[in-house]
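Every protein chain of the complex appears in place save one, which is left out.
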Amino acid sequence: MQRYIARRLLQAIPTLFGITLVSYIVILLAPGDPVSLLTFDPTIRQDERERLAIQLGVNDPFPIQYLRWLIGDDWMMVDTNADGQADAWGDNYGILRLDFGTSFKFRGSSPLKLISERLAASIELNIAVLLIGTSTGILIGILAAAYRGRFFDRFSRIFAVLGDAMPVFWLGLLAIIFFGIILPRWLEPQGIGDGRPLLPMGGRCPPVRGGCPPIYARLHYLILPALVSSLGPIAGWSRFVRASMLETINSDYIRTAHAKGLSKRGVWIRHGLRNAVIPLAVFLGPLMFSLLGGAVIIERVFTWPGVGLLLFDAVVSYDYPVIMASVVIFSVLAILGYLAADILYALLDPRVRF
Amino acid sequence: MSQKCLSITALVLLLLALPIAAQEWEEGPGPGLGGIVIQSNTGGDPATFNPLISSDADSSNIWGWLYPAIIGVSPFTGLEEPNLDGAMAASWSYDETGTVLTVNLRQDIAWNDGTPITSADYMWAVEATRSGQIDSPRAGIFQTMDDGTPAGGKIVSIEAPDDYTVVVTFSEADCISFSDVNDVTPVPAHIFSQLYGEDLSAMMDDPRHIPTVSFGAFKDIEFAAGERVSLLADQAYPDSTLGYVSPSELVTLQVADENVATERFIGGEFSILAVPSPRQNDFKTDPELLEFPRFEFTGNGFTFFGMNHANPDNPQPGIDEDGNVIPQEPHPVLGDKLVRQAISHAVDIDALIEGIRDGNGVKVATHTIPTSWVFNPELQYEYNPELAMEKLTQAGWIDHDDDPDTPRICEDCLFAREVDAEYNGSEMTIDLHVPAGSDIGEQMGVFFQAEMNKVGFNAIFEAIDWGSAFIPELVGQTFDMNMLGWSLGLPVDPDISAFYYPEVDVPGSGFNFGSYYSAELIELNDQARVVPGCATEDRAAIYERVQEILFEDMPYFYMYVSESMTAIQPGIANWNPTPFSRTYSIDAWISPELATP
Partner (left out) sequence: MSKSKLFEVRPFSKRGSSDGFRPSLNLWQKALRRIRHDRPTMVAFTILGMFAVIAFMAPFLSDVVFQVDPVTQDLRNNYQPLFSPGHVLGTDELGRDHLSRLLYGGQISLGIAILGAFLSLGIGIAVGVFAGYYGGVVDDLIMWLVTTLNSIPGLPLLIIITAILSPSPLTLVFIFAVLGWTGTTRLVRAETYSIKEREFVVSARAIGASNLRIMFVHIVPNVFSLLIISLSQAMGGLILAESALSFLGFGVRPPTATWGNMLNGALDYARRAPHLVFLPGLLITVTVFCLYLIGDGLRDAFDPKIAD
């Protein structure tokens, strides 16, 4: 087992290298350069621009730039005063030593700090989505399989797919307007509520001083964004579980179990469900981490202050250090997610041997 | 001649403003009992709370509450005035040369830890800005930096002979440098010197340092990344409207999407909303939204299509190293004044304002806005496609097949005459670019393309990315026609040196993107800058002619000044908006409880 993990970790190294290379190339292909973006200001003179270009190292050939970004330049002399002569030790440690530079937009802030400020919010939302998505999805899947071809099966199939087929930003906006304005204003004359939003129309915490209250005190802020973004996972899980269940209960050993006289419910739960759920574990890890970066739209609609929104803002304001730090960190988390999933699968499924 | 011009005009205007200022305020329940005020911000997190290194509006919208200005700008007139709430200047005067400005400071204000606010606080900020050790976007107001490197500004020196006097020396007597003095925001010197006295550059490492000492209606920043900035009422603020600060708290909530912000306001989650332009019509006509009191005002930003007068294939600077003007090759199409005028006749700006802006705009023909003292409402581009086609024919752009929809062709047009005879036979093609992501910009681009093509242009419209495409081609001077919005700072001045002088015609930087050059115009503007006394009437006489030249030359296609709208929750008392500030009376607001489930 340890050898398996060690081997997988070693295999991750070239992937990691590939990720840094791809993200660096993508940024490099961007037309326009960071210098003119940073200095769109008539009070900045041309010589200052040139000095900045040299300090940022954008005039170096690509491999040098990439290496300075990757492993830092504190081991080499660099040109700081734009005279073409290397004159001082560099002061970047490189991303391998977790130095992602400083944000262009939030000058003085390291991208890591900006990302860590947002991580809690993202994890919160993702856990909620995972919990709602998997539990509801599995439940619907099992029931759909049990009542195959009956009304519930057909109804759940259509409903799950429908929720997944609406553009999520539109659905989110409709939900905000419905629960914030339409429903309360309709209920008020009936003597229910006072016409104020039934659920918060956005944000993660009540706008009061003293920091964010613990999560149980603000679960209602989580309801709309978590429900809207759960629709996709619910559709996916329920179809997956339904198929796995059907596949399992049609298999030989379940027939054997029946033949041995076990009750139908016992067979379903003991054998069917267990075997159907094992493959789910494979998807959990990657899903968890890909959600981190993929929630941009939900976070934007509901102003959920997660890393997705940070990345979006960084893209809009050409904050390259933050963009690249986010991409690299999301990717590393994704690799770890895949790794965890493989290990989990190996542990759960006795048929896999090392 | 005495040069108290500014204080005199200011005084006159103050008298005019008095009837508004002397309005009755509703007494509230008491200090800090007037409820929480919540506003939304779609811009993003503030980058810094430190005014000395700040360059974005999201930041200044927060720290603006915590620091005084050296010279206040009146919320009623939009002009600098002495003795304003929240500002230090009590009076000011120029010497007889017009280059030395003496500002006398109020002696009755103090930081909220009791330390009096003096000239030392302003001087500390000035020296830090001028040191070159911090990344200040305002260093350019000085003529030279501390280490002697040129900064290109007009302020030679700033000195403080005593605690309540500041003396500013300018390199020349002109009427527009006065507001530079206000670019530096005073900070509590006794705190800042402790924090950063040893090493000014330490500011850059801690941009979100939360000030412990402040001066204003609000204090004590609480910041949550991506969520909100919360400020507490500061009852120590001596300039409050009611004698105390009524709201307990001012919260700025981040909202990523403008439509969501609007819906949340309608749902009752925000106290006040700067209504996004596509939604203004809803607030005026939708019966459900009429309950929200609203304030409409003509803003100080205009929207225009910049036009390149010089050949985009060969961008040249406006002057050589000795300061002589370099003649530039004309733009193949737009280099001809007749063609530019033809465009102004081809596009129905009234329809554009009516249709795309829901009527929320005032048509303009030059860079002055309707609230400015030089605005001439008679200068209006005439919509007349027939005339447009006539002028194009006259300019040597011929409709060879009598089909206005097909592009016209150069037959002895300006470029063929003056630069390259082989250009004859070329189509009249123009790239029409707007920044991507702005719905209104994209709609205007589509409209312009259709209108221009009706008279024989081959206009190719594209919405392109702001940072990686739009700005590089604009500043690099390789564009044809690019749509821009331009916001004028207060106070508004008609001076054109920042964007029509050859000195700022530098490919890669500088704001004369279009390489427009008119010797007469520059001479007039130079005169207007040094009018003795700087009286607006004297300057207005010169600018009248300037406007006429601009109207005739049509350097850019100015379209309209937006009308803005602010809406507020019904029931908020003491809201007294003006075109120059919607929130100056916020310390007197009495706000009902907001919807926070």
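First chain written, first letter: the chains are A and B, and each begins at residue 1.
Keep this in mind: a residue touches a chain if its C-beta (ideal position, glycine included) is under 8 Å from a C-beta of that chain, and two chains touch if they have at least 3 such contacts.
Just so it is clear, the model here is predicted, and its values are computed rather than measured.
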**Report entry** Touching the absent chain when the full complex is considered, from A:Ile5, A:Ala243 or A:Ile343
**Finding:** A:Ala243
Query raised in the report: Which residue among A:Ala175, A:Ala257, A:Leu273 or A:Ile323 touches the omitted chain?
Result: A:Ile323
Query raised in the report: Among the options B:Val245, B:Ala463 or B:Val546, which residue touches the chain absent from this view?
Result: B:Ala463
Query raised in the report: Where the complex has a chain not shown, which of B:Pro29, B:Gly243, B:Pro377 or B:Gly437 is the residue touching it?
Result: B:Gly437
Query raised in the report: Pick from B:Pro161, B:Gly243, B:Gly355 or B:Gly571: which residue touches the chain that isn't shown?
Result: B:Gly355
Report task. Against the chain that's been left off, what residues of chain B make contact? List them. Result -> 259, 276, 278-279, 281-282, 285-286, 348, 351-352, 354-356, 436-437, 439, 442-443, 445-447, 449-450, 461-465, 468-469
Query raised in the report: In the full complex, which residues of chain A touch the absent chain?
Result: 14-15, 18-19, 21-23, 26-27, 29-31, 154, 157-158, 161-162, 164-170, 173, 235, 239, 243, 246-247, 250-252, 279, 282, 289-290, 292-294, 296-297, 300, 308, 311-312, 315-316, 323, 326-327, 330-331, 334-335, 338, 342, 345, 349, 351-352
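By our rule, only the chains that are shown with their structure count from here on.
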Requested in this report: Provide the residue numbers of chain A that touch chain B in the complex, in ascending order.
Outcome: 30-32, 36-37, 39-46, 49, 105-109, 114, 117-118, 121, 173, 176-177, 180-181, 184, 195-212, 220, 299-303, 305-306, 309-310, 312-313, 317-318
**Report entry** Residues on chain B engaged by chain A in the complex (per definition of touch)
**Finding:** 36, 38, 44-45, 47-48, 53, 55, 135, 137, 139-140, 152, 204-208, 222, 224-228, 230, 232, 249, 251, 253-257, 259-260, 263-264, 266-269, 467-469, 471-472, 475, 498, 504, 506, 508-511, 595-597
